[in-house]
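Left out: one protein chain. Kept in place: all the others.
When the chains are written out, they are named A and B in that same order, and each has its own residue count from 1.
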Amino acid sequence: MGCKNCCNVCLQCLFGYETNVMLVINNKTVGALFRLIQLLIIAYVAVYVCWIQRAYQDTDSVISSVSTKVKGNILTNSSIEGVHVWDVPEYVIPPQGENSFFVLTNMILTPGQTQSKCPEVRSNASICFVHFHTRRECCITNYSFLQIPSEVTKCESVSDCREGHNEVHGNGVQTGHCVKYSDTIKTCEVQAWCPLENDTIIPKPALLGAAEDFTVLIKNSIQYPKFNFRKRNILHHINSTYLKNCTFDRKTNPHCPIFRLGNMLTEAGEDFSVMALKGGIMGIFIDWNCDLDFPERFCIPKYSFSRLDNKNPENNVAPGYNFRFAKYYKNNENIETRTLIKAFGIRFDVIVFGMAGKFNIVPTIVNLGATLAFLSLVTAVCNWVMLTCMKDRDYYAKHKFIHLNQKGDSVPLSSMETTSYGTP
Amino acid sequence: MGCKNCCNVCLQCLFGYETNVMLVINNKTVGALFRLIQLLIIAYVAVYVCWIQRAYQDTDSVISSVSTKVKGNILTNSSIEGVHVWDVPEYVIPPQGENSFFVLTNMILTPGQTQSKCPEVRSNASICFVHFHTRRECCITNYSFLQIPSEVTKCESVSDCREGHNEVHGNGVQTGHCVKYSDTIKTCEVQAWCPLENDTIIPKPALLGAAEDFTVLIKNSIQYPKFNFRKRNILHHINSTYLKNCTFDRKTNPHCPIFRLGNMLTEAGEDFSVMALKGGIMGIFIDWNCDLDFPERFCIPKYSFSRLDNKNPENNVAPGYNFRFAKYYKNNENIETRTLIKAFGIRFDVIVFGMAGKFNIVPTIVNLGATLAFLSLVTAVCNWVMLTCMKDRDYYAKHKFIHLNQKGDSVPLSSMETTSYGTP
Partner (left out) sequence: MGCKNCCNVCLQCLFGYETNVMLVINNKTVGALFRLIQLLIIAYVAVYVCWIQRAYQDTDSVISSVSTKVKGNILTNSSIEGVHVWDVPEYVIPPQGENSFFVLTNMILTPGQTQSKCPEVRSNASICFVHFHTRRECCITNYSFLQIPSEVTKCESVSDCREGHNEVHGNGVQTGHCVKYSDTIKTCEVQAWCPLENDTIIPKPALLGAAEDFTVLIKNSIQYPKFNFRKRNILHHINSTYLKNCTFDRKTNPHCPIFRLGNMLTEAGEDFSVMALKGGIMGIFIDWNCDLDFPERFCIPKYSFSRLDNKNPENNVAPGYNFRFAKYYKNNENIETRTLIKAFGIRFDVIVFGMAGKFNIVPTIVNLGATLAFLSLVTAVCNWVMLTCMKDRDYYAKHKFIHLNQKGDSVPLSSMETTSYGTP
């Protein structure tokens, strides 16, 4: 009998269904308020969470691989080099990059350097541009660049120079002698690759300013490993004939992966001829944000362009973008000489980013669950309204709450109507 | 007395415990349904959320650093260069990359180029391979490549050429003359690095086709900054002796960081001899997904390989992977000459990805809380079943709901079906 009872209790525990006893209040104000807030929350979930934020989706970040190919030639006619045609192997440095490519637009050539001794270059605090055709120099004084050797290099006598001294912004190691730099100025002699580069005069207009007509083909293949999704920026419907002749244009050719350099700068609000002078860094952004619940063909890259370095010269060290490299030769006496090139140009960084989303049960349940939990707040709000603002609040409270004191002095249910909330 | 009352109310508010009044219904159908759905949700949480999705974990993305070192030599015997041994500094270009390395497999050499004038190369719409031993050319017509200069370069008289014209797919800038290209064909003369490269004939089989025997050592160190976790792909239990002789093999040596190039391509389903001809891009994926709640030794990298560019030639511009670079010399007359190399090869991109997860209270509470909120849905479903499908639904409803109208015309508690809440 005890066991049978025990069994019964167990079964009742397992299969006895517990449900709340509810008080249904026929009050249109509270009822309407309740429905209204419920509606707002459900609308928020439907519109914002589901539609706009797609919170029911699991997400993955893009993995990308980029290769680029620049096309174009330029003929220049400079005093140092004479007539020269620049082709891709010469102006794209290094010949291949991973996610970026550099196009030479301007440069300072210093041919015939050898390891020897020469006077340190005259230092000044001005920068000059030499006009391409008129050969007139145009100098800006008080233009502060870190690259310019400071006044320290000037000397009057040997005592101003220190053997072995290694000026941070200098071009070599001092020998301790003070030698003639020009008719009027003496500077400390340095052991260096001589003759030294004079980088205060930058060709203007830029030597390869015509580089704005160059085109670049960008091949980008991406994947979202979590969803086993792969795609390329050369879309399925694009055929070879189209690719041979197209150039990217946001309106007419938004899917063509061939970009004219000048157009990219124009879209970014930059002037090619200005940027070509001293170089800069451009970002080519490829946005692969995709909703993979839609068919694969809706997942297409969006291109955008913007300048990444700061063109504003105030609080800017080494404005623009340049680097130095050298071509090494051995002359007939087997002595190593080199041509130093200070290369100004535009580095294009191809930056691929994006998130893919796909329906997944975990974020769905988390977001719906959290919203459901919010719905319970509505009840709390409405209860508060009902029990504080309504005319009949005492009447409602009396029916909603059953007060139970310690055993013995309990308030019996039948007498609640006269005793709830404690007032005798 | 009023204050004491007020105090009482306050205390009751703070310490009076409110709990729902429940109706326990002894109905096995609804009870069983309730327990079943509860069980399903709890099982889902336990198995899917916790075990599979590890939703109780906070996550962090991998930060990685890669360095690579290729080994191997090849002897070639070509008509242009004679016997030549290729070592690492020659075929790995550039000598060091950040996350990728390029291995030269085929090339077109154009030695002795100088800045001068020469006829633009004959344009055609076919591509030829020259057989390595038989020297027989094999041409495919109507094969569309963007690289091939178009028919435009042919000319009959001076009027067909424009001085200064800069054909996008040409090799230089036109001088305005029309000169003999061969006995039968005349083309416009260009100012360029002459003689021009003829890239329609690609050595076949690939010059450095034996590169499939090369090995590459990949050193990869990663970290998860959020968890202060660092690891390398050379695992603790691996010693130098093993590393000296091992080669990665998915079955026998899954942790050896030395990879044979040919094996990687085979795993990716590619044929090295085919890919070596015109180059391509391979991805070496290192997957560092780790559950950091387990000991550190279980966090090991998983390698996989796949081709990143599209080998399918339709809708493909510039198939394969190639770039041009040059070696610059000065001849005895101090004139700059160069050897142009169109380098075909395989670029290996080392792509490191992964997420680490570690127990964290926030995602745990969010996920459990959301699931608990879902459990409240079960009650709603069961209530609905109870109140619409059960035979005794009216009887249940009568006890579950206490209807309360405006004060005065309320449904008196005592008269609700005369018996609810029991007191007659």
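Heads up, the rule we're going with is that contacts are C-beta pairs under 8 Å (C-beta built on N, C-alpha and C of every residue); 3 or more make two chains touch, one makes a residue touch a chain.
Everything quoted here is computed from the prediction, not taken from an experiment.
> Touching the left-out chain: which of A:24, A:46, A:185 or A:361?
A:24
> Even though one chain is hidden, which residues of chain B still touch it in the full complex?
These residues of chain B touch the chain that is not shown: 12, 14-27, 61, 63, 65, 67, 69, 71-75, 82-85, 87-90, 94-96, 98, 213, 215, 217, 219, 221, 225, 232, 234, 236, 238-241, 243-244, 258, 327, 329, 331-332, 361-362, 365-370, 372-373, 376, 392, 395-396, 399, 401-402, 419, 421-424.
> In the complete complex, which positions of chain A touch the hidden chain?
Against the left-out chain, chain A lists 5, 8-9, 12, 18, 20-28, 30-32, 34-35, 48-49, 53, 55, 61, 93-94, 97-100, 102, 115, 144, 146, 164, 166, 168-173, 190-193, 281, 283, 285, 287, 308-310, 314-318, 321, 323-326, 328-330, 332, 334, 340, 343, 347, 349, 351, 353, 366-367, 369-374, 376-377, 379, 382-383, 386, 399-407, 410, 413.
We take it that only the chains that are shown with their structure count from here on.
> Could you put a whole-Å number on the gap between the CA centroids of chain A and chain B?
Centre separation, chain A to chain B: 18 Å.
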